[in-house]
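Taking it in order: structure first as structure tokens, then the write-up.
One protein chain omitted, others in place.
Moving on, here comes subunit A:
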Amino acid sequence: MSKSELAFVRHEILPEQTPPITDAGIVKWLRDNLFPGPINTILTLVAIYFLFKLLSGAMPWFWNGVWTASSLSECREILNGATGGCFSVLTERWNQLLFGFKYPSEAYWRPTLAFVLLLVSIAPVLFSMLPRKLLILTVLYPFVAFWLIWGGTILTPLMILLGFVAGYVAFRRVEAKGFGTAALLGIAVTVVFWWLGGYISSAAPNVVALTPVPSRDMGGFMLNMILGTVCVSLSLPFGVLLALGRQSNMPIIKWMCVIFIEFIRGVPLITLLFVANVVLAYFLPPGTSFDLILRVIIMITMFASAYIAEVVRGGLAALPSGQYEAANSLGLDYAQSMRLIILPQALKISIPGIVNVAVGLFKDTTLVSVISMFDLVGMIRGPILASTEWNGIYWELWGFAVVLFFIVCYSISQYSQWLEHQLQRDHR
């Protein structure tokens, strides 16, 4: 077959054509995702309808929002029948929502600074790529934060810190003679030091002092943050100890831990809080002011540590027994093997569970509003809704609370996902 028999031969490649309009770009995406068939088309239209109804109802509420009125009735006057939120309650009462209504307003910078420092000092714990020396900040943070939020002389937190340092030094000195003896000695030294330090700090109450703020003046979201951070960080070590105790071979320790964990887990948090608020007051001698926040912290910590103990126990149980045997065969004693081999692995496994408990616990701190503490929810339900200016406002206030809690809880859960990814602890 010669060339001349062919009518036409193309010598060059055809230029590329754009795909048909129905198979590219936004149209294809729409067809594939929103209108692939009759049922899906109907569902899409219904969804669009509801979305429209939702937005057309909600958006004017935001756009028309009143930010400058001084009471609900004034808001209504300004709106004059139109739909609109009365966000003035937030602009007028934001300080009460964040700090409670009794925290002195000239001292708002103190909890704010404490919060910023919290972010800074927690970073080296959360992100292992940061220089390890930053951990010194983390160790110092609780004392600084206590001084900033509660005020008073800096000697009080300083003495507590020095007590810990003294205890640690004593511990290191005799650590070679065994972990248990050293730990006991360390605790004894710390307590003695505190006892002595108490005299010093009460003798000089004005050394580098901030205006003291009593605990019952704390409130608002600040209270939720204090309770959440303190209780989570305290319940971790207690939870680990309880989990180890539950696995112990020593029957008394084991049964004490089992009873504690099972009892606490079998009781609702709210009853523990009532005990903290109401029943303890009967047992204390009249006139003792055993700080209410401290009582609540103790109860929530007990509650959270029981749950964390069970999470950690799950981690311990997941380790192959070879790990325990390997530790023994290296000649490590119990404390060493736990510290160096078992716990690092078990805690890694437990991370999702621990984060879960932490998020739940943070939200549970709003329960203190039931025992008449003015946390964020307590502030809204009590003083703000009971003021003659703002009685009758709901959506704006609760929406604000939702936003605050969502930001914190969502960040925690995002962090834990990132961390799980980092650690890649399964054998894939």
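The working rule: a residue touches a chain if its C-beta (ideal position, glycine included) is under 8 Å from a C-beta of that chain, and two chains touch if they have at least 3 such contacts; residues count from 1.
The rule is short, and it goes like this: contacts and distances are computed from a predicted model.
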Open item on the list: Can you work out the missing subunit's protein name as recorded in UniProt? Choose among "Predicted secreted hydrolase", "Amino acid ABC transporter substrate-binding protein", "Ger(X)C family germination protein" or "succinate dehydrogenase".
Closed with: "Amino acid ABC transporter substrate-binding protein"
- [ ] Could you tell which one of A:Phe8, A:Trp109 or A:Tyr282 touches the chain left off the display?
- [x] A:Tyr282
Task: Identified contact with the non-displayed chain, of A:Ser73, A:Ser128, A:Thr181 or A:Ser202 - done: A:Ser73
Task: Among A:Val192, A:Ile298, A:Ala326 or A:Ile412, residue touching the chain not depicted - done: A:Ile298
- [ ] Touching the hidden chain in the full complex, which residues of subunit A are there? Just list them.
- [x] 72-73, 76, 92-93, 96, 101-102, 216, 245, 256-257, 260, 274, 277-287, 290, 298, 301-302, 370-372, 374, 378, 381-389, 391-392, 394
